[in-house]
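One protein chain is absent from this view; the other protein chains keep their places.
Presenting chain A:
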């Protein structure tokens, strides 16, 4: 017990050093690097959101851009069309996302696996179509922009998204260690056993969806501030794919998974910066390739490089005792 306490202390020091580095980062970075950092941290937030739903609770969300996009549109529509402030915009995103998550969650509590995925894709396509069709509200494919008074400097944006990313990580850890997280993991690992032990998995599925959607919504609200506008691209499947990739490549079900996996976003931004713009769509092929390679070589994600090999050590001990 004493030893493990010492280990935790070492970890805390490491976390504080990382946080200090993240806080000081804007001083050392130029505008382009800062932009990449902002997008990366946004994907950390989105990754934690997806991780909570899919990594912790086992509901494979294939259209997570739905929640993200609603956050973006909630922000832009509230500030531009309704003329209300930033805070109202964030709340609007959260409210709309709660309603959407309740709908998705209720579907998830009745259907699972493939049917859940199909229902989610259906909802995603519906919202995407509406975002194009309801021109008066959403600005259609042209989008609408945010009032200029809400333009923040890159450094300010960086600190906003850093706060968001750290908060989402803390939230993930808090949930994982609580009664809620135990029930989430139980419903992922073995729904029948969970039910036999009195865990109402339908309700937990709804709660997981709501939590996840709220996190994605905040990331969306931030992205609206970053872009200073909306456009239908935020519902793009490539965003959903990137979110999934960040978590799977990093390590599903671990709080540090999305952080490690977000290195893919850095890589992606760098590669796209170097490639001629007409090859940009090609990046999707790269994500798919990376996903396949990781699934084959390191299915547990980058995080498995950092873990002690659980399989080897105890087996040796067992052999020694027998």
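Here is the rule we use: a contact is a pair of C-beta atoms (placed from the backbone, for glycine too) under 8 Å apart; a residue touches a chain by one contact, two chains touch by 3 or more; residues count from 1.
Rule of thumb we're sticking to: contacts and distances are computed from a predicted model.
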Name under which UniProt lists the unshown chain, selected from "ABC transporter ATP-binding protein", "FAD-dependent oxidoreductase", "Flavodoxin domain-containing protein" or "Cytochrome d ubiquinol oxidase subunit I": "ABC transporter ATP-binding protein"
Absent-chain contact - pick from A:35, A:112, A:163 or A:200: A:200
Per the touch definition above, residue among A:117, A:182, A:263 or A:283 touching the missing chain: A:182
Residues of chain A in contact with the chain not shown: 177-179, 182-183, 185-186, 188-190, 192-201, 253, 310, 314
